[in-house]
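One protein chain omitted, others in place.
Moving on, here comes subunit A:
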Amino acid sequence: MSKAALKVRLTREHCRTLLHQMLRVRRFEEKCAELYTQEKIRGFLHLYIGQEAVATGVMQALGPEDAVVATYREHGHALLKGVSAEAIMAEMYGKQEGCSRGRGGSMHLFDARTRFYGGNAIVAGGLPIAVGLALADKLAGRQRVTACFFGEGAAAEGEFHESLNLAALWRLPVLFVCENNLYAMGTALDLSESETSIAAKAACYRIGSETVDGMDVVAVEVAARRAIAALQEAGAPQFLECRTYRFRAHSMYDPQLYRTKDEVEQWKERGPIKRFQEWALASGELHANDVHEIEKEVALEVAQAVAVAEAGTWEPVEHLLRHVGAEQRI
């Protein structure tokens, strides 16, 4: 990619896209929280609210053929990769119209069509999978990228280190994206890591690494485009540490004893949507009317998703044993 192409051109259209995508994730999840309190959605529900700039920025740099591997906090990643809001919502309800046919729930969204490979509720469990997907591409001579999202908590697991080492050793096209929101459940980064720069850890494996403000969608997009260009040029993995923050509890069961309200409020001031929207309005790239239109489109999409999930059907219990193994072998 040329230098010029690396620059993100903040046209009106592009600003609209960025805001639209972040708002889709935000409003979708606000609805999820509401539905959770109504017990329509059960199980664990991990909201991404506050971190939208990360997935939105990175996803701008990915193409439809690229793969994404994510964690249990993946509703946004799935939406932005192109999985329909309807299929995601139906999955949260546990309906057979869901993107994992009701087998996965909130933490295990999967979609073959958009190459969305989960949805993994084991911390660091997705990293080796991403390495393998990239290995398959390399062996088959395909020019594709596998983006792997995970929290900073993963950096304490052996699989993180094993995977970075393998990807670097074998020069595989993996874009590692660490969403460093400073807490692993309630454990603050400096209570769990001797080296608190996750990018520095990645650099130890000779992986090109960058730390970026994860509350700034444009900064993330620029960094992601740069990383992918470097990845393609060097034929080697790249690492992006996005410094971000989640505004909500870890999951719906978390009383948040580990941080103060003040701290959360301060971060909210820097919220990715608030900040970008205010800038776009002030600079004249977007008008109040644009924001209004976007909100209307998003509300429609979310309402439609809920309607589909509500109208969805329960898989007959006689199908319980389906999808454990192939229905027919060979």
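We adopt the following convention: a contact is a pair of C-beta atoms (placed from the backbone, for glycine too) under 8 Å apart; a residue touches a chain by one contact, two chains touch by 3 or more; residues count from 1.
The working rule: contacts and distances are computed from a predicted model.
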item	value
Name per UniProt, for the chain absent here [options: "Aldehyde ferredoxin oxidoreductase", "Leucine/isoleucine/valine transporter permease subunit", "Alpha-ketoacid dehydrogenase subunit beta" or "Outer membrane transport energization protein ExbB"]	"Alpha-ketoacid dehydrogenase subunit beta"
Sole residue of A:Val131, A:Val145 or A:Val212 that reaches the chain not shown, by the stated touch rule	A:Val131
Listed residues A:Leu257, A:Ala282 or A:Val324, member touching the removed chain	A:Val324
Touch criterion as defined above, residue of A:Arg27, A:Arg101, A:Lys201 or A:Arg243 at the omitted chain	A:Arg101
Residue among A:Gly57, A:Gly119, A:Gly208 or A:Gly312 that touches the chain left out of view	A:Gly119
Those residues of subunit A which, in the complete complex, touch the missing chain	67, 98-104, 108, 110-112, 117-120, 122, 125, 127-137, 139-140, 158-159, 162-163, 165-166, 169, 322-326, 329-330
